[in-house]
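Here the structure comes first, spelled out in structure tokens, and everything after it is commentary.
In this view, the complex is presented without one of its protein chains, the others remaining in place.
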Amino acid sequence: MKKTLGEIAQFIKGELIGDASLEIRGVAGLAEAQQGEISFLANSRYKNFLKSTQASAVVTAEKIENSSPLAVVKHPNPYLAFSQIVKLFYPERKDYPSEIHASAILGKNLKLGQPVHVGAYVVVEDGVEIGNHTTVLSGCFIGEKSQIGENCLIYPNVTIRENIIIGNNVIIHSGAVIGSDGFGFAYDGKTHQKIPQIGNVIIEDEVEIGANVTIDRAALGSTRIGKGTKIDNLVQIGHSVEIGENCILVAQVGIGGSTKLGKNVTLAGQAGLVGHIDIGDRVIVGAQGGVTKSIPAGKVVSGYPAREHHKAKKLEASLSFLPAYIEKIKRLEKELGELKRKLQKKSK
Amino acid sequence: MKKTLGEIAQFIKGELIGDASLEIRGVAGLAEAQQGEISFLANSRYKNFLKSTQASAVVTAEKIENSSPLAVVKHPNPYLAFSQIVKLFYPERKDYPSEIHASAILGKNLKLGQPVHVGAYVVVEDGVEIGNHTTVLSGCFIGEKSQIGENCLIYPNVTIRENIIIGNNVIIHSGAVIGSDGFGFAYDGKTHQKIPQIGNVIIEDEVEIGANVTIDRAALGSTRIGKGTKIDNLVQIGHSVEIGENCILVAQVGIGGSTKLGKNVTLAGQAGLVGHIDIGDRVIVGAQGGVTKSIPAGKVVSGYPAREHHKAKKLEASLSFLPAYIEKIKRLEKELGELKRKLQKKSK
Partner (left out) sequence: MKKTLGEIAQFIKGELIGDASLEIRGVAGLAEAQQGEISFLANSRYKNFLKSTQASAVVTAEKIENSSPLAVVKHPNPYLAFSQIVKLFYPERKDYPSEIHASAILGKNLKLGQPVHVGAYVVVEDGVEIGNHTTVLSGCFIGEKSQIGENCLIYPNVTIRENIIIGNNVIIHSGAVIGSDGFGFAYDGKTHQKIPQIGNVIIEDEVEIGANVTIDRAALGSTRIGKGTKIDNLVQIGHSVEIGENCILVAQVGIGGSTKLGKNVTLAGQAGLVGHIDIGDRVIVGAQGGVTKSIPAGKVVSGYPAREHHKAKKLEASLSFLPAYIEKIKRLEKELGELKRKLQKKSK
């Protein structure tokens, strides 16, 4: 497929600086792009690539001086604009045919959408509902009475346990496990007695769940993932956790049971939150941050235990000088001692 | 199902403060409970919910003043007591029929219990033994000569490699991998040569293993998980690790090869232990703690590198004041300098 640069600029409502008739036949990163391709610059770390790129055009937010012969399409959100261009050139997802594979094992009393794709070796237990235009790829397990909405994409080898409720336009990547038992035990003085986990998981619309993520079902009530929240790979979400809308959970994050997140919260990679705390709207937790208590809305925290980020940065800077300051304390101690001895001698 | 509150109090051997004839028809969390339901208070953080709950009765350890109209059943371990009530109202697990699904692929020389449930698309290699009343759900793989005891529950899509030994009453959640090769390589100066991993894994009775957990087989000998130990999701256990009885390993914990844990050890979420160390009985490692050396029995440690918890807390408090103390050192230095100059002047 080919588009002119003028068509592309118009499509993303960007400002074109260059030849509108230029033919563009694909997209690529700055380092890999060839002539006839369009690329983008969203992270200024990669600015140097502008000089060497073979791309014919670039989408960027900033003014570029002497960019010629590189054509420029200015746009305030180049990453978003570029993603729209990618969708122009490539279909967003493979279109699986409307089909229930002969090897799929279907329980009783199902409600299956039309069209729907159920892949090879999928097991669907009794009473499951799957909405229109939803694709469930091979090897998935869907437990009794679970409901999956419309236009969802469930990649191979996902496990969805019983009584789970999944909204529309949800994407779940391979190996994810939704609705495993919460980790609840009561110590009776000798052994850990299992607390029955009879709650469920509710995944709202437009959620994306990464590969090998685990989301536990609630002991009672529901574990809930809010609309539009995106979860990266290998994240752990404990029982009865409630996550608000449009949160971002980066890979390997862990959230303890019953903790609540507001809207638009960002948890960077490997961050950990203890159970039973409240995280306000728009909170940002830095990578590997260890959150041990509730955080009010809007705060940025980092480190272990997590502190407000500006304090953590100041502390970090202080720490770098700590060995030097300890030497200083020793010297001060010595000098003060000498001074005192000198004064004592005098006063004698 | 319905029970009177008197029957329930008697069943858990609790002290009833309220109307014994009250009919209870279900259980729920304090926030979600409706009239006619019983709830519990185990964590004092949720005490406020007592005022607003719609529950008709609550199990708790503490005295509640003016609880009326809420009926109270006092019990020293309300979490445990409540779990017993939950089991009264809900069957603890779904009863899968005694059946070997037609699509299961069975090797030679198997010993299968009676009754036993082997789900759809399960692959069982030669020489496997599965005990009475054990359920293996769809998509699981059980490698050659592995043994699974009685009354186990293996959720869908679990992988159990060859020669693994699993005791009775074990629960394994979806996506777990038992017996993958240990991570053992010898550098020959050019490349990392794989060390054959010819040992196995032994899982003792009453162990529970979370979703997407990985437990590596030993290079030689066995990786061992002690009786009654409970392992949360996404935990990594290296080759030749030995874990004692009744330990609690919270989500995303990692344990390096050949490390040994005593009994009743608790590792909080995301804690990491290096290989080749010994952790004594009843040790507690805080969330995200990084343990770099052996820990004697009974200690509580936290932080990175892990220190005794009371020292870590003191250090943490000191750290908060560090920037202020650094200012103080600078001021002391200045004042001492001024003092010395003054004295020198005088003595001239």
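Letters A and B mark the chains in the order given here, with residues in each chain numbered from 1 onward.
Going forward, a residue touches a chain if its C-beta (ideal position, glycine included) is under 8 Å from a C-beta of that chain, and two chains touch if they have at least 3 such contacts.
This is a predicted model, so every value here is computed, not measured.
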Fill in: Sole contact to the chain not displayed, among B:167, B:238, B:262 or B:286
B:238
Discussion item. From the list B:146, B:169 or B:252, pick the residue that touches the absent chain.
Written reply: B:252
Item to complete: Touching the hidden chain in the full complex, which residues of chain A are there? Just list them.
Response: 27-29, 31-32, 43, 45, 77, 79-80, 82-83, 86-87, 90, 92, 94, 103, 119-121, 137-139, 155-157, 171, 173-175, 206, 208, 210-212, 228, 230, 232-234, 246, 248, 250-252, 269-270, 287-288, 303-304, 316, 319-320, 322-323, 326, 329, 332-333, 336, 339-340, 343
Fill in: Absent chain, residues of chain B that touch it
105, 121, 123, 139, 141, 144, 157, 159, 161-162, 175, 177, 180-181, 183-188, 191-196, 198, 212, 214, 216, 219-221, 234, 236, 238, 240, 252, 254, 256, 270, 272, 274, 276, 288, 290, 292, 304-305, 307, 314-315, 318-319, 321-322, 325, 328-329, 332, 335-336, 339, 342-343
